[in-house]
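All protein chains but one are shown in place.
And then subunit A:
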Amino acid sequence: MTRTLVVVGHGMVGHRLVEALREKDVTGQWRVVVFAEETRPAYDRVALSSYVDSWDAESLSLAPHEDDAVVLHLDDKVVHIDRDNKVVRTTKGRAQPYDALVLATGSVPFVPPVPGRDLPGCHVYRTIEDLDGIRATVESARAAGRHAGMVLGGGLLGLEAANALRGMGISPHVVELGPRLMPLQVDEGGGGLLKRLVEKLDLTVHTGTSASSIEQDGERLIAKLSNGVELDLDVVVFSAGIRPRDELARSFGLTVGERGGIVVDQACRTSDEHIYAIGECANIGGMVYGLVAPGYSMAEVVADRLLGGSAEFPGADMSTKLKLLGVDVASFGDAHAKEEGALEVVVNDAVAGTYAKVVVSDDAKTLLGGILVGDASKYTILRSLVGRPVPGDPVALIGPEGGVELSMPHDAQVCSCHAVTKQQIVDVVNSGDAVDVPGIKACTKAGTGCGSCVPMLKKLLSECGVEQSRALCEHFDHSRADLFEIVRSTGITTFSDLITRHGRGLGCDLCKPAVASILASLDNGHVLEGEQATLQDTNDRFLANMQRNGTYSVVPRIPGGEITPEKLIVIGEVARDFGLYTKITGGQRIDLFGATVDQLPEIWKRLVDAGFESGHAYGKALRTVKSCVGTTWCRYGVQDSVSLAIALELRYRGLRSPHKLKSAVSGCARECAEARGKDFGIIATENGWNLYVGGNGGFTPRHADLIASDVDTETLIKLIDRFLMFYIRTADRLQRTSTWIESLEGGLDHLRDVIVNDSLGICADLEAAMEKHVDNYADEWRGVLEDPEKLARFTSFVNAPGTPDPTISFREERGQKVPVLLGVPSVVQAEVSR
């Protein structure tokens, strides 16, 4: 007979229980009824902070239970348990009988009893709604030009919250009662370094103190700290720890722990044999775990028990690794050397900004734990060696490179979120079931939790001999980035020279344009000069965009979208005289369609004479820098967005890149120019500019991420110079900035390190390269008009120049001419070059 399982709470752990049970319960012994207090199904709370990047709640969702045996009641809280009759009751008045009941109610943020803690502007940090609330407060503060915030609590979550505030353009104070940041995870040495590193990023850290009161002062909040400091704030986020939600258990007579948490045994059973508790609300072995992995283990245990198994909670690994504010922090095993006689070995490199400690047994033979700050690249491997013999001298484990070559034991856990071992991963790779990281994720779930094991997954793939080919095409084994370096360092200036020395064959439509772009990025003269002309893709070949009937469209540059009436009239006259179809583009300029090859030079002669230049709409190059009218006209503007947009467009015009580049500048946070949809977008603040990178429209639209806030114009331009040059040098062919940033090891944080903190020491070089581009810029169309040899290429027929192509004809629509469709079915391949 089918029995009924009732689950209270649809958080990450409740969700996992349902998934695990449904997977294992092949004979359909259980039907499942879930009650969720939140209004949406379970989502990835671990990744909650990433919500501020997109404000898209969908991106956090977990797999829905698409299953008739599962019923999920949202927004319906369980308020009563009738243990004698085995029935629960809900706020919506439902009465649901159960055969087994699982409490997966999680926890609530602990808000210390500070006077004023309920004032508007004070928030906690746990749910999507909490973040929406914080965002609303921040936006109204920013609209008034203010951006001061405080996070109470300097633990892991507090720093995450501070980072999220920073992402919203706030400069937060972090107030921690303990003597250092992240007191649970790191020791004094690590905490000191952590403080230094995060303070470089515009955070102010106050340790050893707490808020004694919060008061309203007009629109603002005044927080008084116990050390006498007063802070003037717009937003306060409490992140002072969590408390298990054991209220149901308390009210209905289940045993709870002295310091909270529903007491369960190793089978996760409470003091009532029909009731289980799992996740953050459970107190197991005297511990309440605030991490998701132990919760998942408990869910697996209960799923097994419900089906008659005898699984027990295996204990939990409290290791953590995270990258906060661009700083790696990891702790694992017995990080604080609590074990009797444990020895600590510390390598503290103040210059490099790294701190590493390993804890070993009294005979220095067994690894017990450790702490890494600044560089946690060895985390996964060291964690896997906990409890195992130390290979050689403990210092070598954390010493500078060249130490011992560590290899991970086969039974070691690579992914602690999903308890996946190295062996399991190696198996799916060797059997061919997985050939890349997404494959491993699909087969084993490894890497789908916190994501910190993904670098290890990549490493295992290459250890198994799976090379992710980055070869450009059949003619070159190199990636675009490698070829860029080859061209840059050897000074090769022609494709034929490059392919003879580093490739094979004649080349193709993949490598030729890619190399053409590299040569152009390195300022090798006009793109149609000599052999270069034969490398150019469809549009670059005639410096115009080819349309479906073989005619071209023409887009003159209109920097920042600002144009005089005289120039508008010229465009109108040219369009009229050549019979061109005109349309306003999304990039604040005007596109003229329907020009034949031989008309192009005549059209451009008129445009160049009137002071226009190429808009590079045809190239993988900077397209436009859109702008709103900013302070000049707008009542809300805080900076002159138009002048900046024009300056940027003139600076980067003609810059060839792996893919097209778009930009925009908004004059205030209202963002009328849609800057966050651009490869680099700038939004004015009261004090300067915020720079966002990696946005785009297109197939998969993406908002750009904040990389620097409140910088002055000079700094801004330096940062953009570095960003663009770094992208041009290292991205793959046709890789937009968003996917490029994702592909960087360390992602946005790494990018910030490189271009803001100059971690690779290449910023001066990147800036010099951009300076060279700016100095060498010349209008491509003027270059054609001034060179008879290039001009001669713009003919319809070699043997009948000036004779129009007889296959082209037009009809009229809404008073303009449009192409007559050519009588063929259109066959569109994957790669269309527009």
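By definition in this document, a residue touches a chain if its C-beta (ideal position, glycine included) is under 8 Å from a C-beta of that chain, and two chains touch if they have at least 3 such contacts; residues count from 1.
Keep in mind that, in the parts below, contacts and distances are computed from a predicted model.
Undergrad: Please identify the absent chain by the protein name in its UniProt record; candidates are "Spore coat protein JA", "Nitrite reductase (NADH) small subunit", "Spermidine/putrescine transport system ATP-binding protein" or "Branched-chain amino acid ABC transporter permease".
TA: "Nitrite reductase (NADH) small subunit"
Undergrad: Among A:M546, A:V665 or A:A704, exactly one should touch the missing chain; which is it?
TA: A:M546
Undergrad: Consider the whole complex, including the chain that is not shown, and state which of A:G505, A:G572 or A:G586 touches that chain.
TA: A:G505
Undergrad: Which residue among A:E19, A:D304, A:D537 or A:E649 touches the omitted chain?
TA: Only one listed residue reaches the unshown chain, and that is A:D537.
Undergrad: If the hidden chain were put back, which residues of subunit A would touch it?
TA: 474-475, 496, 505-509, 511-513, 531, 533-538, 541-542, 546, 548-550, 793, 796-800, 803, 805-808, 822-824, 826-829, 831-833
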